[in-house]
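Every protein chain except one is present and positioned as in the full complex.
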Amino acid sequence: MKNRLSVKRRAYGTILKGFILLCAGITVMLLAILIGFIFYRGLGNITWELLTTARSALKNTIGILPNILYTLYIILTTLVIALPVGIGAAIYLNEYAANKRFVRVIEFATETLTGIPSIIYGLVGYLFFCQKLGLGSSILAGSLTLVIMTLPTIVRTTQEALKTVPDSYREGAVALGATKWYMIRTIILPSSLDGVVGGAILSIGRIVGESAALIFTAGTGYALVTHYLQALGTSGGSLSVALYVYAFEQGEFDVGFAIASILIIIVLIINFMTKFVKRKLKKV
Amino acid sequence: MNIITAKGLNLHYGSFHALKNIDVDIPEKEITALIGPSGCGKSTFLKTLNRMNDMVQGVKITGEVIYHGEDIYANGMDVTVLRKNIGMVFQKPNPFPMSIYDNIAYGPRLHGNYKKSELNDLVERSLRGAAVWGEVKDRLKKSAMGLSGGQQQRLCIARALSVEPDVLLMDEPTSALDPASTMKIEELMSELKKNYTVVIVTHNMQQAARISDKTAFFLVGEMVEVGDTDDVFSMPKDKRTEDYITGRFG
Partner (left out) sequence: MKIKAVMEKTMSCLFFICGMVTIAAVITISVYMVLSGIPAIKEVGLSEFLFGQVWKSTAAEPQFGILPFILTSVYGTLGACLVGVPVGIMTAVFLAKIASTRVAATVNTAVELLAGIPSVVYGLIGMIVLVPAIMQLFQLKNGTSLLAAIIVLAVMILPSIISVSRTALMAVPKEYEEASYALGATKMETIFKVSIPAAKSGIAAGIVLGIGRAIGEAMAVMMVAGNVANMPGLFKSVTFLTTAIAKEMSYASGLQKQALYSIALVLFIFIMIINVILNAVLKRGDKR
């Protein structure tokens, strides 16, 4: 009995395996180089002054405190609206909706929203929130645009979390005489907390990284505004928008890399937190 | 003539001693049945014959399995060639999500260069050999997933035959099938043994008694008794065998 694999088959096998390993290596290398280079060029430029002051034409300095604040305002405003609406939609889909076709329609709409590129969100946000609703270039307009953008993420993650709640919980509650809303409030939502929080954290990541949708709706302003309600009506650039403006439009590469480093650190934190939340809040 | 001989075969899954010192001969061109209660190691033993256990994490095998005069666990033994010669049919029919033709042609295409016409002949021969040609000859290009359970299993047998093995290992091949399909496959096995050696694992004692020439009884990783089927079933030498056969446990 011949007991060796033919040369041709062995050669193919080695080449293919090598190709697979190469590609995986490329992927990891890309990340390493990206993060490495950004930190190399940027970490050194993160000064206390950069982080805590605003841009000053007088002193000819650049500070990104306003942008940091604007980013926080946008995150807050977006989540305050998107979380209830998204969770509500998910609850409707999972707990209330009876008509299967209707559920599919909503899910199709959600899928569609996911596929729309952010520049179109920016454009429609500009047309609808800034112009039609008269909000102008403002944090509020930007946040409302991002609400629609992040809705699919929150709906999907909440839905998945709701689905993991065993039906036996629901049956038990109903058998004790609880109304649907009471059951949802006291049993189902607490059980799906990890998924909801995970979705929120994911959305924060997307909001921080978003630029095209915000440029046309929240603008590129860099004035320091510490009063939240006032900021809502102001034009303000988030960190990502600021990176674009400073690096691409003004050639301030050092500032650009500093902001990029901050953004990467935020991405790392968000990635870590998502895993942490999954582990910590998981009810076995 | 014995085609496969196991000598002092031991198998551990991690710390679990799954097969204990198995010594058995598999005679050529006969049907050998492996019987025993759930978890007794019969399937595990079957899989040592074509080294399918190699892929389990943490498995350790000592001893020898001699096939054509060579120990298949020796260094330098190529498993891909071994498995071409010792084929396997699984409990749940598992055709590839491809056409019937491509299912059968998969093995031959791997192992050799065949012209189109040669491949066509090979496919037909294999399907005839599994007694399923008549039912599929007009739908060779259709997906195999559209066949019934019994047809799929015979397709899997044909697929195993396509690489022209000496030995066919069958791991509870009819337990997932209806009685009519089971009967068809049992008839097929009687035909198959004219040209192939068949080793079958079955938890259905009546099946073993019906179709096999030799029977081995496994219990908790040991091979308790082995012999001609008629002898094992009518005059078992070991009390444990007798208890199992008479249904005192199962």
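Lettered A and B in written order, each chain numbered from 1.
Here, contacts are C-beta pairs under 8 Å (C-beta built on N, C-alpha and C of every residue); 3 or more make two chains touch, one makes a residue touch a chain.
As the structure is a computational prediction, the values presented were derived from the model and not from experiment.
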Kindly state which of the options A:Ile64, A:Ala141, A:Ala173 or A:Ile270 is in contact with the chain not pictured. A:Ile270
Quick one: which of A:Cys23, A:Leu58 or A:Leu229 touches the chain that's been left out? A:Cys23
Residue among A:Asn45, A:Asn67 or A:Ser211 that touches the chain left out of view: A:Ser211
Residue ranges of chain B at the interface with the undisplayed chain: 50, 52, 55, 79-84, 87-88, 90, 92, 94-98, 106-107, 110-111, 145, 156, 159-160, 163
In the full complex, which residues of chain A touch the absent chain? 5, 9, 12-13, 16-17, 19-24, 26-28, 30-32, 34-35, 37-38, 41, 84-89, 91-93, 95-97, 105-106, 108-113, 115-121, 123-124, 127-128, 148, 151-152, 155, 179-182, 184, 205, 208-212, 215-216, 240-241, 243-244, 247-248, 253, 256-257, 260, 263-264, 267-268, 270-271
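Following the convention adopted for this analysis, only the chains that are shown with their structure count from here on.
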Would you kindly tell me how far, in whole Å, the mean C-alpha position of chain B lies from that of chain A? 53
